[in-house]
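Below is one structure, written out as structure tokens; the observations come after it.
One protein chain is absent from this view; the other protein chains keep their places.
In order of appearance the chains are A and B, and numbering begins at 1 in each one.
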Amino acid sequence: MESMASLTEDSATAGEEQGGVRRRDFINVAAVSFAGVGAVSIVLPLINQMNPSADVLAEASTEVDLSAIQPGQAIKTIFRKQPLFVRHLTPKEVAEAEATPLSDLRDPQTLEDRTKAGKTQWLVTMGVCTHLGCVPLGAAEGEVKGEYGGYFCPCHGSSYDTAARIRKGPAPTNLEVPPYEFTSDTAILVG
Amino acid sequence: MSFPWANEYKPSNAFMRYMDEKLPLPRFVYNAVGAGYPVPRNLNYFWNFGVLAGMALMIQIVTGIVLAMHYGADSGIAFASVEHIMRDVNSGWFLRYAHQNGASMFFIVVYIHIFRGLFYGSYKPPREMVWHLGLVIFLLMMATAFMGYVLPWGQMSFWGAKVITGLFGAIPLVGEPIQTWLLGGFAPDNAALNRFFSLHFLLPFVILGVIILHIWALHIPGSSNPTGVEVKSEQDTVPFHPYYTAKDGVGVALFFLLFAVILFFAPNFLGEPDNYIPANPLATPANIVPEWYFWPFYAILRAFTVDFLFIPAKLLGVLAMFASILLLFFLPWLDTSAVRSGHYRPMFRKFFWFGLIPTIVILGYCGGSHATDGIVLISQIASAYYFAHFLIILPIISRVETTKPLPTSITEAVLGNTPANATLQPAE
Partner (left out) sequence: MIRIGAFLVGLFFSGWLLVSAAMGAFAFVTAPAAPTAEHEFHKPAKSVDFSFDGPAGKFDRAQLQRGMQIFKEVCSACHSLKYVSFRDFKDLGYSEGQVKTIAATWPAETPSINPDTGEAATRKPIPADKIPSPYPNDVAARAANNNAVPPDLSLMTKARHGGSAYVYSLLTGYQAPPAELKEKFPASMPGATTHYNPYFANLNLAMAAPLTTDGQVTYGEGAPKPTVDQMAKDVTAFLTWTAEPKLENRKRAGTAAVIFLLIFLGLCVGAYKNVWADKKKAHA
């Protein structure tokens, strides 16, 4: 089809009849343009097929049972094929997070902004470092929590505090809080 | 390589001049399918099918590559992954149906291309190499299509793979080891599916390579034409572009029209319903049939029902099926008539239209039908004619036939025998 692209110019010499030249050119241009439109309309589905398919988009929401998580503990689970951290903060950690002045923060947010009302001890965040997407340490038993007592990303040294806010290192923003709701006092539904 | 009056490529701007110096690809294209390739002026629409076949291959490659992004070549998930493409992938149904029916379009076009060559004697000197490379492409296409059909892992995929690899089992002594080696097991399973997928992905690019050789070989003598008379002077030819690009445009539009009607309104018309049943090694379909483009060969395979001395009928069928294609390689030496075009060969033309074409249609019908006694009987007679046509009748015709007088030149054939045009101009 591409070879037809230069058809228009040659047809000027092909169509010698003086009166008919313009109308003829028009048909040639139109034929080539239609070929172009057709090619584009075939290319579109070829590109679109790489977008997430319907089964991927039908996000399976994740239900998390909180009853077994003791204060000071955290669990890792999976939401949208990515790690999800659910952390039960101790009163001390809550106090630390609340005591931090917003002016010290790169991405200013209070603990209340990042948790549900009356449930500030439950910190639910994605386990994806906002720098380049590594999984930070600090959720599992015995892992380094970094100098701010929250999470520490081993890839490039980003440190998060007990509200999973970025305090030090290259990460630009706090760990993302996914949409979720409490379905009971001890269970949440993420997504 | 080309005619002395071929247009010379002239780079139109500084960039093209730079390109022409460093990598003369534009010049190459110009001389191959552009204004620099003089083509006989009298080509009819049957000469569109080479370009159409190339386009069909491109459709298959492009849709195939995107389908491979979603397909899973594992006997446990292959069928489900095809359904995933049909239901969940964006435009997946379109891409899959396009690939599935694109194969049929490719064969339709290639069969017409081959029969064009058979009727107009395109296999004769100096174009034997073009014909041979074309047959290589055809064999590669058949292998590719067969392996592609296995990939959805439906009932017909599985049993097709089993039957076709079983053909190799007919070879004495080494047959069974070869069959096991081909499958990587004792029946088609994961190993076979994975290697078929790998080769199904590879072979189209091999075909592409052989197509380039096919076109290269064609450009040495130049295109043949419906009269079969060689080009003698400049007025016998027109530049490929814009004359034949414009004519091919009409063919392309018609091709896509037919393709669209099949793809959008009858996408499963050419397929077998059994292939929508997941492969089941414990249950054979009532009637194992290949896709329509293999029907004539399948009929020849099944036509052999009686052992010949120590040669079992099964082996005879396999030999005959391969022979039915391989004999085409010998065509330049079987048909020795100096006249190329069937237009000027009254006897050849009768056998072509009333012998060969109906025979192949009948063989196709028989190959697609349930093998009842009557069907087998008909395919035996038709197969007998098929072999006799190429191996016995054609050599005899080319000796005894009185051909009609040829026009002295292509121009004369087109414009009539006017004095101005009748004078032969020797090629400079």
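One rule holds for everything that comes next: a contact is a pair of C-beta atoms (placed from the backbone, for glycine too) under 8 Å apart; a residue touches a chain by one contact, two chains touch by 3 or more.
What you are looking at is a predicted structure, and each value in this text was computed from that prediction instead of being measured.
Of the chains displayed, those contacted by the omitted chain across the entire assembly are A, B. When the full complex is taken into account, the listed residue touching the unshown chain is B:Ile392, out of B:Val174, B:Ile212 or B:Ile392. Annotation: of B:Tyr9, B:Phe106, B:Tyr243 or B:Phe352, B:Tyr243 touches the absent chain (contact as defined above).
Where chain A meets the chain that is not shown, the touching residues are 7, 10-11, 14-17, 24, 27-28, 30-32, 34-35, 37-38, 41, 54-55, 58-61, 65. Although one chain is not displayed, chain B still touches it through residues 41, 80, 83, 86-87, 93-94, 97, 238, 242-243, 246-247, 249-250, 252-254, 256-257, 260-261, 263-265, 267-268, 273-274, 276-278, 286, 303-306, 308, 316, 320, 323, 327, 330, 333-334, 336, 372-374, 376-377, 380-381, 383-385, 387-388, 390-392, 395, 414-415.
The rule is short, and it goes like this: only the chains that are shown with their structure count from here on.
Centre-to-centre, using mean CA coordinates, chain A is 48 Å away from chain B. Within the complex, the chain A residues that touch chain B are 1, 3-4, 6-7, 10-11, 14, 31, 35, 38, 45-46, 48-51, 53-56. Within the complex formed with chain A, the chain B residues making contact are 29, 33-35, 62, 66, 69-70, 84, 87-92, 94-95, 241-242, 245-246, 249, 252, 256.
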